[in-house]
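Of the protein chains in this complex, one is absent; all others appear in place.
Letters A, B, C, D and E mark the chains as written, and numbering starts fresh at 1 in each.
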Amino acid sequence: MRIHLVNPNTTRSMTETIAAAARVVAAPGTQIMAATSAMGPASIEGHYDDALALPGLLAAIAEAEAAGVDAHIIACFDDTGLEAARTLARAPVVGIGEAGFHMASLLAHRFAVVTTLSRSIPVIEGNLLRYGLDRRCAAVRASEVAVLELEDPASGARARISEEIGRALREDRAEAIVLGCAGMADLARALGEEHGVPVIDGVASAVALAEGLVRAGLTTSKTGAYAPPRPKPYAGRLADFAPKG
Amino acid sequence: MRIHLVNPNTTRSMTETIAAAARVVAAPGTQIMAATSAMGPASIEGHYDDALALPGLLAAIAEAEAAGVDAHIIACFDDTGLEAARTLARAPVVGIGEAGFHMASLLAHRFAVVTTLSRSIPVIEGNLLRYGLDRRCAAVRASEVAVLELEDPASGARARISEEIGRALREDRAEAIVLGCAGMADLARALGEEHGVPVIDGVASAVALAEGLVRAGLTTSKTGAYAPPRPKPYAGRLADFAPKG
Amino acid sequence: MRIHLVNPNTTRSMTETIAAAARVVAAPGTQIMAATSAMGPASIEGHYDDALALPGLLAAIAEAEAAGVDAHIIACFDDTGLEAARTLARAPVVGIGEAGFHMASLLAHRFAVVTTLSRSIPVIEGNLLRYGLDRRCAAVRASEVAVLELEDPASGARARISEEIGRALREDRAEAIVLGCAGMADLARALGEEHGVPVIDGVASAVALAEGLVRAGLTTSKTGAYAPPRPKPYAGRLADFAPKG
Amino acid sequence: MRIHLVNPNTTRSMTETIAAAARVVAAPGTQIMAATSAMGPASIEGHYDDALALPGLLAAIAEAEAAGVDAHIIACFDDTGLEAARTLARAPVVGIGEAGFHMASLLAHRFAVVTTLSRSIPVIEGNLLRYGLDRRCAAVRASEVAVLELEDPASGARARISEEIGRALREDRAEAIVLGCAGMADLARALGEEHGVPVIDGVASAVALAEGLVRAGLTTSKTGAYAPPRPKPYAGRLADFAPKG
Amino acid sequence: MRIHLVNPNTTRSMTETIAAAARVVAAPGTQIMAATSAMGPASIEGHYDDALALPGLLAAIAEAEAAGVDAHIIACFDDTGLEAARTLARAPVVGIGEAGFHMASLLAHRFAVVTTLSRSIPVIEGNLLRYGLDRRCAAVRASEVAVLELEDPASGARARISEEIGRALREDRAEAIVLGCAGMADLARALGEEHGVPVIDGVASAVALAEGLVRAGLTTSKTGAYAPPRPKPYAGRLADFAPKG
Partner (left out) sequence: MRIHLVNPNTTRSMTETIAAAARVVAAPGTQIMAATSAMGPASIEGHYDDALALPGLLAAIAEAEAAGVDAHIIACFDDTGLEAARTLARAPVVGIGEAGFHMASLLAHRFAVVTTLSRSIPVIEGNLLRYGLDRRCAAVRASEVAVLELEDPASGARARISEEIGRALREDRAEAIVLGCAGMADLARALGEEHGVPVIDGVASAVALAEGLVRAGLTTSKTGAYAPPRPKPYAGRLADFAPKG
């Protein structure tokens, strides 16, 4: 099975971390094909970065579709471009944010999300509402660790994330934690042991869900919300994105 | 990986159908250990059957835990005893109802459920509300096929289910269908091809999710809702169910 | 009027406390027929106890129906088996949890629940959601008093409950309190006087609602969710629970 | 026990019908003291009538408080002035709309309301939302019978209401019906027998709830939403309504 | 354009403050015709005052309609009588509460309301729920400043309101503030500068919305909730309010 994992930001070193986390949990026989977006922001922190990450993400999805893959994973916790990617791909598409939320719902009555910066909270809350899982989420909390600090061992990022997890358990009555950034994938196991509750990484969750969909022979519905794009002209710098029909 | 799949009704032939459906989608190396409840109703149709299926289900969970398994699947679409089982088991527990809903959420903006009898609709609607996925479900529809008719080729069950799927697509703007009974597991693929939309079987979905949880090293949170039962005396015919602590 | 009040745990002394509280508020001419479950847990604290209390509860309901009663009250704040009991009984069935919530809704814009152990919070929150009254409930709080401690004057239970009521009034803007355990029935009046707000006991509330339903000639709808159980074989230790039709 | 039942419209003959319905279900020893508003609309159909019925209603509440009563019932299905009355009265106050909804919630998973004119639907839907019981209500339907037609045997009112009940059972999957007008109180029993489901009259429901509150020694919380009106001058034609403090 | 701004309390000096705030933001050519209710409470603080303010408000609306105006503004943050006024008026009607909420929704993901006394919180929360904007509101907070204190410079009102704004920003993660009383209209700009976030006055918001509706040629729908009152007799002191049809 070939799973295309796309990092929608343009920081290659982060793609490596994420791909490694994915490969740890992948079933024997699953091949993780990691890709980095070729255009857009170096990290996705808030609505503006989200918007500008979309063309690069969709180009990567289209390229992988052409090459032939069994499933796609969008490796940004905001689930950047998830719905647009579903209209484009024949193979199923899983976002790591939704994957983490769904997995947490199987393990705990109430979970909390611990993410990077405050400005990401409304994006994540909006996704939870859209997916219907807002009622299961006790709180979305920010550790105020910037995405790129996660790659810097001197930043104290891990300690600050762990403190915020402690607060979620004590103050929000959370029973499990979802880590709210792809770049935190390698911290999940250790933080889970430290706190004695499930600490869920969206990347591992997405690999599991993508494998499951493929094995069950399921893919995105093409009636309604995810119908293929209608052929039409596109102008200017993005003209080559025009759907061919 | 050993997955314990328990049919909480006491009809062995149905366990065979379900186990076969599970084995079709299981990953290489996954062993499906199917069990049938030893006490309670022959089929689960409504709140009374649900209540009396619980001791048999929980006995089966306890037995499998003692034998050592990696995950449990509760193979009744009502997710009978899901929460009680989670307090009892060390390994993660997945219900086929919740599994179907979560998988459908990854494939469609709106799904519908097609189940057996009308009396099951309130149970399923209650579960959707509890899980938070009611907003994603366009309708829960009954085909008025009784559970045990599903095993009788002369009952016309398949045709009646297919008609109800057609209505859900036309009248509810559903983009995918979740089959609302474990006994329908073997119909999913053919109905999906007939209607051109994802038709999702909860059994296959639960296998995928259970495998994923195990591979990601995740299990039920033991703080809060699913804390282990407190040791205390139990009386009468159920005295042997008393938690040992 | 004959009201069957069933304690779904197997602790007879608690049945006495509850029945006494019921008799204090019953109208002249109402006879409270108290029963204790003959099988299952000594107290109900969380999902596992809830599940194993069901057969004993349903046996008691069936016995009282055969004897002829006008209404049933289920005297556990979790409303254990409420829906299954409604499918079984010809007479109306009231749970003390729902009774307390409905009465509180008539007296205050926002109420809070003060219950025993934290593990009961998710059960109660789930019920509030199912009944639709979650929006009226400011918080469900645990006093961390175990159910059986309520019977021990040396446990300091009353003081701990009173403290938690104080917190609910100050921190949650609650205007009334619902006591979240049948075993607290005898504390309501004194706590209400102490705090100057309505402190509502589910047992008294359920007696009032049951009497009202009987006097108004109303009983459970038998179409839909509470349709009588379908006749079918039951196996093993619970074979005698099989519905006769 | 003395229960003050106030008809907030100014049609005395309707008060008689309502009081008679109340007396049928009242417990022995309960005295129903019926009053008709002395100012405002002859019937309450929509927001404008609702607004102008308030002074007359509140004057009647104040008068009964002065005379000494144990509880008040507001006998308009819109629950006209319910919250204002609660700030004014020492005794508990029950609206017949809320009473019908709460009683229906004890008898059915889903109920429907059948009221008079379409223009009352938004008022009733707004109340259901406010009380939190919107999720329990399958539909609010209008029979297009005007309130005062209910008193005219030649109007065919009963037949039109019965037809609408039939539609609610077939099309909305309702399991019980709440009659949405005080003037329908005398039809409930016959319509219930005709349709084989509980048909609930708000007047009888309110008597039961009021009796229950009194017997349980409970009254409105005076902290928060229903705190007594602050003393202050009132001007003009309504100057005599100024709270005295 | 002529906009009728009605203060539904009977304190003329407050009408002046409000009218001045309205004139500051009105477009060139907009005439603000301010009126004070001729009967009812001197200030509106809770449900009882709200109820008794309705006749005076509706009389003022009717008078202005007769004189000919393009829109009405109800200048009480509780939106007293908004729905009844809409049934009566040909011109559109805007409440300052709803206006503030809608404007805040255009400027911030989450806003908080800072109002006068605690007893107004439930009224405002009820309105937010009814309008559907409860999900956008992080909290409704009381400064415990009485309405008439707002007119007294020695009361320290401004400082107490500012403190409460600070708490809403820090503790509720609010991104904008809606001032919850017409009498606070003149404080908005200074408090906005002090706190560096939008501080929204409902009066200015309502003027903007009313002007916009008029310019777009839009007025209240007369089908459904806001259909004109049905002609019928009214009795007693309010007989002259009877709709003529």
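We take it that a residue touches a chain if its C-beta (ideal position, glycine included) is under 8 Å from a C-beta of that chain, and two chains touch if they have at least 3 such contacts.
All figures in this text were calculated on a predicted structure; none of them were measured in a lab.
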item	value
Omitted-chain contact residue, chosen from E:R2, E:R160, E:R189 or E:R237	E:R189
Of E:E16, E:D134, E:E151 or E:D186, the one touching the omitted chain in the full complex	E:D134
Footprint left on subunit A by the chain that the document does not show	10, 37-43, 45-52, 54-56, 58, 81, 83-84, 86-88, 118-119, 121-123, 126, 129-130, 146, 224-227, 229-230, 232-239, 241-243
Subunit E, residues in touch with the chain not shown (by the definition above)	25-29, 92, 94, 98, 102-103, 105-110, 131-136, 169, 173, 175-176, 189, 196-198, 200-201, 204-205, 207-209, 211-213, 215-226
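Following the convention adopted for this analysis, only the chains that are shown with their structure count from here on.
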item	value
Where subunit A and subunit B are represented by their mean Cα positions, the distance between them in whole Å	27
Distance from subunit C to subunit A - Cα centre to Cα centre, in angstrom	44
Two or more partner chains touched - positions in subunit D	109-110, 135, 173, 224-226
